[in-house]
Structure formats: structure tokens, C-alpha cells
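Removed from the display is one protein chain of the complex; every other protein chain stays in position.
This part shows chain A:
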Amino acid sequence: MAAKLLPVVKLATKVGIAGGAVYVAYDSGLLGGSEQGSEALQKARAAVPPAIEEWMKYFGLQTQLPTIPNIEFSPVQAWNSGVRWSISRLSEAPTKAGEMTTQGVQYVRELLK
């Protein structure tokens, strides 16, 4: 009787755990729209340092972690500044090439003197 019930109980436990994981993911807005997703990411980022501190205290490690610098990185700003830099270098390229050619010719002339 118990031998027959054991596989059923195992399957029920596995289904329960998997179903619970899916429900938790759905309930916390991880599978919703983009606004919910970005809100969840902000909450996670805010919750990480206190959680790390608690775990450190739990394990008895009282070392002071260096504070993680608040990196403000915007991909759009980075992309735009990259485009501006590339275009400005491209516009200066003919002038720079001319100057470097003149310098190179002068250098060679002085070598040949």
C-alpha cells in the first residue's frame, strides 16, 4: 500500500513545487508587462544590499562590505555619445590625414638631408 502510494506522493510533491514556482513568478509580476518587469528589477536591486547584510550577520561574518557604487548607465546615452564621437572623428579625418601626411613627408625629408 505504502509502496504504491510513494510514487504518487513524489509526483504530487514535484507538481506542487513546480506549480508553486510558476505561481510565485506570476504573482510577483515577473511574467507580466514591461512596466511590471522593470518595477520588479528595481525592487530586487533595492533589496539585494540588506539581504547580503543579513546573510553576513547570520554566518557571523561582520566584515564591512565596500558599498556598491550607484552606477548610472543609460544605454541610450552611451549609444548617442558613441554616434556623436564617431561622426565627429569621421568629419575630422580628412584634415587629420592631410596633416599627418605633411608631417610624414617633412620627417622623411629631414632624414634624407
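In this section, a residue touches a chain if its C-beta (ideal position, glycine included) is under 8 Å from a C-beta of that chain, and two chains touch if they have at least 3 such contacts; residues count from 1.
Following the convention adopted for this analysis, contacts and distances are computed from a predicted model.
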{"item": "Among \"MRAP2 protein\", \"Aldehyde dehydrogenase\", \"Creatine kinase U-type, mitochondrial\" or \"MICOS complex subunit MIC10\", the UniProt name of the subunit that does not appear here", "value": "\"MICOS complex subunit MIC10\""}
{"item": "Residue in contact with the excluded chain [from A:5, A:31 or A:52]", "value": "A:31"}
{"item": "Sole contact to the chain not displayed, among A:1, A:46 or A:76", "value": "A:76"}
{"item": "Touch residues of chain A, complete complex, unshown partner", "value": "14, 17-18, 21-22, 25, 30-31, 33-35, 37-38, 40-42, 74-77"}
